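Right after this comes chain A.
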Amino acid sequence: MYQIDPERNRLVVDKLKGQFNEAIEKHEMLADMLCISVKKEVIRHCLQFLRDDKDLQFNFLTTLCGMHYPETSQLGVVYHLHSFVNNHRIRIKTATHISDPTFPSATTLWPAANWMERETYDFFGIQFGDHPNLQRILNVDEMTDFPLRKDFPLEDQTREDKDDSMFGR
Partner candidate 1 sequence: MDWTLYIYKTIFLFIILLVTLLVAMYSTYGERKVAAFMQDRRGPNRAGPFGLLQPLADGVKMFMKEEIIPLSANRILFILGPSIAMTTALLTGVVIPWGGTLTIGGREFSMQIADLNIGILYVFAMVSIGVYGIMIGGWASNNKYALYGSIRAASQMISYELAMGLSIVALVITTGSLSLHEIVQQQHGMHWNIFYQPLGFLLFLTCAFAETNRAPFDLPECETELVGGYHTEYSSMKLGFYLFAEYINMFISSAVIATLYLGGYNMPFIHQLGLSPNAVTLLGTAFFFMKILFMIFLFMWIRWTLPRFRYDQLMNLGWKGLIPLAIFNILATGVFYYLNELF
Partner candidate 2 sequence: MIFLFFMLSAIMVISALFVVFSKSPINNVIFLIICFIAMAGHYILLNAQFLAVVHIIVYTGAIMVLFLFVIMLLNLNKAIIPQKSRLTRIMAVITGGIFFLVLLAATRQTFEIHARYPFTSEIGLVANVGKTLFHEFLLPFELSSVLFLSAMVGAVMFGKKDHPNEAE
Partner candidate 3 sequence: MSEKLNPIIAPTIAEAPEGISGQGFFATSIEKAVGLARKNSLWPLPFATSCCGIEFMATMAAHYDLARFGSERLSFSPRQSDLLMVMGTVAKKMGPVLREIYIQMAEPKWVIAVGACAASGGIFDTYSVLQGIDRVIPVDVYVPGCPPRPEQIIDGILKIQDLVGNESLRRRNSKEYEDLMKKYNME
Partner candidate 4 sequence: MNQITSAIQIIPLEYYIVLSVTLFSIGVMGILFRRNIIAILMCLELMFNSVNLLLTAFSAYHSDPAGQVFVFFIMIVAAAEVAVGLSIVVMMKRNVESVDINLLNRLKW
């Protein structure tokens, strides 16, 4: 099984706290991974610091995804970072209010972030500030809604065999 290394977790938290101080909102140990919430103003620097720091070396962006918290009307972005050398994974979270869904882009740090951010934009309508090509990627360009927000209906509205009374459920 994957071993959790509390030493390294503490090191990460200490280093980040030392660097960004109160911009680190919260850190908690969830089931398998250290999870750090960061203010969106510093998220880019935070990621860069994590990537470039000699001891941490989080050189691999495992994944990036958007979140929608309808109860607080917030949109968030979650980064999973992985340090190959230290074999250490952490999760960085950041969030902002739905009325101003802009985040800095991580494309310059990892080219891999390019499509993931486009996907996040596509699903949640999160704007990534200096993204080179922020267009819809999976959905048709004409779409105006952001389908993964909780208020968007899942079902295809034109399904016929379901409208039939015998398929209604």
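Going forward, contacts are C-beta pairs under 8 Å (C-beta built on N, C-alpha and C of every residue); 3 or more make two chains touch, one makes a residue touch a chain; residues count from 1.
Quick note on selection: all candidates are chains of the complex that A comes from, given by their letters.
Values in this document were obtained by computation on a predicted structure and should not be read as measured data.
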| item | value |
| --- | --- |
| Candidate from this complex that touches chain A, chosen among 1, 2, 3 or 4 | 3 |
| Candidate 3-touching residues of chain A, taken from the complex the two chains share | 138-140, 147, 152-162 |
